[in-house]
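First comes the structure, then the notes that go with it.
After this line comes subunit A, so read on.
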Amino acid sequence: MYILYIYNIFKDDKGKGKEVIVNILISNSSKEPVYEQVKNQIKQSILKGELKKDDPLPSMRRLAKELHISVITTKRAYEELEREGFITSFVGKGSFVAAQNIGPIQEKRRSVIERRLSDIAEESKNLGISLEELKKMLDMLYEEDEK
Partner candidate 1 sequence: MLNLLFKEWVINKSTVTMSTGSMIAAIIFTSDGQEQAPIFLAVLFGGLFPFVTGMNENTNRSDILINSLPVGRKEIVASKYIFSLLFGIFLIFVLTVINMLVPSFGEYSLMTAILSVTIIGLFSGIYYPLFYLLGKRFVTYGLTAFFIGIFALVPIIINAGADSEYWGLENMYQQFSSSLLSLIFSGATIVFLILSWFISGEIYKRKQL
Partner candidate 2 sequence: MENAVTLNNVKKSFKDFQLDNISFSVKKGFITGFIGPNGSGKTTTIKLMMNLISQDSGSLTMFGRDHAEHAKHLKQRIGFVYAENHFYEHLTVRQMKRVIASFYREWDEELFVKYMDYFALPWKKKIKHLSTGMKMKFSLACALSHHPDLIIMDEPTSGLDPVFRRELLTILTEVIQDENKTIFFSTHITSDLEQIADYITFIHNGKIILNDTKEALNDQYHIVRGANERMDEDARHMFIYARETSVGFEGLTNQPEKIRRKMGQHTVLEPASLEDIMVYTTRSERYA
């Protein structure tokens, strides 16, 4: 069974109408727990800059309803996002995207990728795989991921 729910977080752009900012896709067949799927996708949107500081997030109950998941699940996702500093919640007001120090975070993630790539380059040299071949492999993997 593969059930997919998509939810769009709308942002009211100062009277200019509603603009789709984020899609959340929940897959029931994924091994990743549902709360992590929600958490990671909101996190991605914040890191990519689709959600900006002070943008309101839907209430936990509303998100649960739209995604057809339990309130406790969205609650857990929001709590973890809050603990990791991505959002702030105010009682009675709701949850908002927190001020992000995105620069350092992205830099850190970049350096992780660089380190891994250097490992791969090393390994490829040892096996005699050319740069061209490696690029092809990467091309294929990249496209596969996007499907």
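Keep in mind how these were chosen: all candidates are chains of the complex that A comes from, given by their letters.
We take it that a contact is a pair of C-beta atoms (placed from the backbone, for glycine too) under 8 Å apart; a residue touches a chain by one contact, two chains touch by 3 or more; residues count from 1.
None of the values given here were measured: they were computed from a predicted structure.
*Asks:* What candidate from 1 or 2 touches subunit A in the complex under consideration?
*Replies:* 2
*Asks:* Candidate 2 touches which residues of subunit A in the complex?
*Replies:* Residues in contact with candidate 2: 28, 31, 33, 35, 61-62, 64-65, 68-73, 76.
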